[in-house]
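Input: one structure, supplied below.
The complex is shown incomplete by one protein chain, all other protein chains being positioned as in the whole.
So that you can tell them apart, the chains are marked A and B in the order they are listed, and the count of residues begins at 1 in each.
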Amino acid sequence: MVPKVAIYDFTDCEGCEVKLVSIREKLLILEKRIDIVNWRLGQEDNKPGPFDLTIIEGTPITQHEVDLLKKLRQDSKVLIALGACATLGGIPAILDKKERAKWYKKIYGEEYKPRGIDALPLSAYVKVDFLIHGCPIDENELIRIFQELLAGKTPAYRGYSVCFECKQANNPCRIINGQPCLGPITQGGCGSICIKGGSPCYGCFGLRQEANVKGLVEVLQGLTDKKEIERYFTMFLSRAFDK
Amino acid sequence: MEFVIEKKKIDKWLDDLKKDFKVIDIRGKALPAKQYFLPPKQKTFVFNKKTKKLSCPEYKKEFLVFGLGLADLEAMTQLDEIMEKPYSDFFYWQKRNKSLIIGLVDESIEVAPGGDVILEKITDQQYRALILTDKGKAIIKDEFFDKKDKPSIKNYPQPDNPFKRMLLDSELLAEAVKWSLNHKIWDKLGEQCLGCGICTYVCPLCHCFSIEDQVSLDNKECSRCRQWDACTLPEFSKVAGGHNFHKTIKQRYYNWFYHKFVRAYHEYGKSQCVACGRCRENCPAGIKISEVLKEIVDDYKKHLSAI
Partner (left out) sequence: MTTKNIYQPFKIKIDKIEKHSRDVKLFRLVGDFSKNKDGTVFMPGQFVLASHFGYGEAPFGIASSPYQDSYIDLIIRKTGILTSALHQLKAGDEIFMRGPYGNGFPVDFISGKDLVMVTGGCGIPPIAALIEYINAHRDRFGRVYLIYGARTPADLLIKDKLKQWEDKIKVLLTVDKPAKDWSGYVGMVSELVDEIKIDSLDAVAAMCGPGPMIDALEKILRPLGISDRRIFVSMERKMQCGIGKCQHCVVGDKYVCQDGPVFYYDQIDKSWG
């Protein structure tokens, strides 16, 4: 039996779905093993549930999106979050609720009634079976997870930090050179792409299991001020920072 | 008779060697030479689901790793021993047997610690080749090396390394680390350590690995991979079903030390550490292994004198 797959997106840039397309010939192989019955971005003929697997990209922002998410959960055997917006809240969650309310008023005036309720990851509303992290996701990780799912396995998270791949890439260590980086507490799988390109790691792959957040914050305090550290964490890991 | 090469000719020599070998210059690399024999990730077996045949990827190309310092050469000699006893590690030797190791040492050498050839600095502009194996002999070509009866040899003393001195008494280290189980330093390190694993990746002797299987996307083949693991990571001692035998980072960190300084001493009669300093240079949390060890040894000595 070919599994019925649906791909949905909420509020986001659709970049992770583009990544899905960019696996190119692998997508054609995948197409033979799954039946994509619903994909707004990829096809015109879309069918309703139930689905064996539903992949959701983006953050549920509006009541409509939250309701749809809950319905998709009911309609799906396996539900997977695709990309940092779905797994961590991502870009829409950079601003917290209070701040957002303040800026709504400032920009749109007192009368404005925003449609958005909040910006939280999918897991704030429903049970999510697996998180494919990243902003955007990594093609190889995506393929690995599909391989595991199609082989009937429960996909496994990467148990190591970004540092493993960063060292393999022969990148100079940012922290040692006095620049903040969240690599040591962030789950690997990205190939340390940001550091390769000269940017810090902001943690879009989520916290590594048993990450020592407190320990890293102490290290970062020796490199920069509290405000800057907070800025680093608000990109993707604000929930970890509050703890 | 000595074979002497001008410093400025070394790169030309390497270029020439590229005709016969894949030449890897490890100078400036974050990871040590072990990565070429025990790669961070490697396919070990492939099973074809249709033919039901199991195959093992072959490794054919001869390669040469250039630029190892004294500590790295010693580490390779130790790693060879680890990968030979009690059972030969097939995948390690598959690559190692196809390789040559060339040292580049800016200090005067007392005992050559390993490798096929070591270039030892003898003047500010010259190195002499210490030829240690037949394979090494074959790559010393007249075109690049001058034969000299008695070349002038300056002495370049090895810088004093207190850490290295400490390693000389590996028995004391083994006793001290074993004794230190309840030392407060492990609590402190348990808080400080970020668990990133860098210290184990950059260590020229750490060789933990894990094995992982995959089924290809087209469902045609299954592969078995082995990749570096780090004993400081949470999953390292966790069994299927969830029980974790080393629950805390503190336990895992102690186990890392225990392996290097206690278990290794009992297995091989020496610490699995060559005082290369990489773990210290690369630790993002600023943990200085040599100082941790010194504190443990000092406290152990105090403990001994108190009883």
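Just so we're on the same page, a residue touches a chain if its C-beta (ideal position, glycine included) is under 8 Å from a C-beta of that chain, and two chains touch if they have at least 3 such contacts.
Keep in mind it's a predicted model, so treat the numbers as computed, not measured.
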Here the chain that is not shown touches A, B
Using the document's definition of touch, tell me which of B:M1, B:V111, B:A240 or B:A306 contacts the absent chain. B:A240
Given that one chain is not shown, which residue among B:D15, B:E62 or B:E84 touches it? B:E84
Among B:F63, B:W93, B:Y156 or B:Y268, exactly one should touch the missing chain; which is it? B:W93
Given B:I109, B:C208 or B:I287, the correct residue touching the omitted chain is B:C208
Which residue numbers on chain B touch the omitted chain? 44-45, 47, 52, 54, 56, 82-84, 86-91, 93, 96-97, 181, 207-215, 222-224, 229, 231, 236-241, 243, 245-247, 251, 255, 258-259, 262-263, 266
If you put the missing chain back, which residues of chain A would it touch? 151-154, 156
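Just so it is clear, only the chains that are shown with their structure count from here on.
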Chain A partner contacts - residues on chain B that touch it in the complex: 29-31, 35, 40, 191-198, 201-202, 214-219, 228, 230, 233-235, 249, 281-282, 284-286
Enumerate the contact residues on chain A facing chain B in the complex. 26, 29-30, 32-33, 143-144, 146-148, 150-151, 159-161, 163-164, 167-168, 170-173, 175-176, 181, 183-185, 208-212, 214-216, 218-219
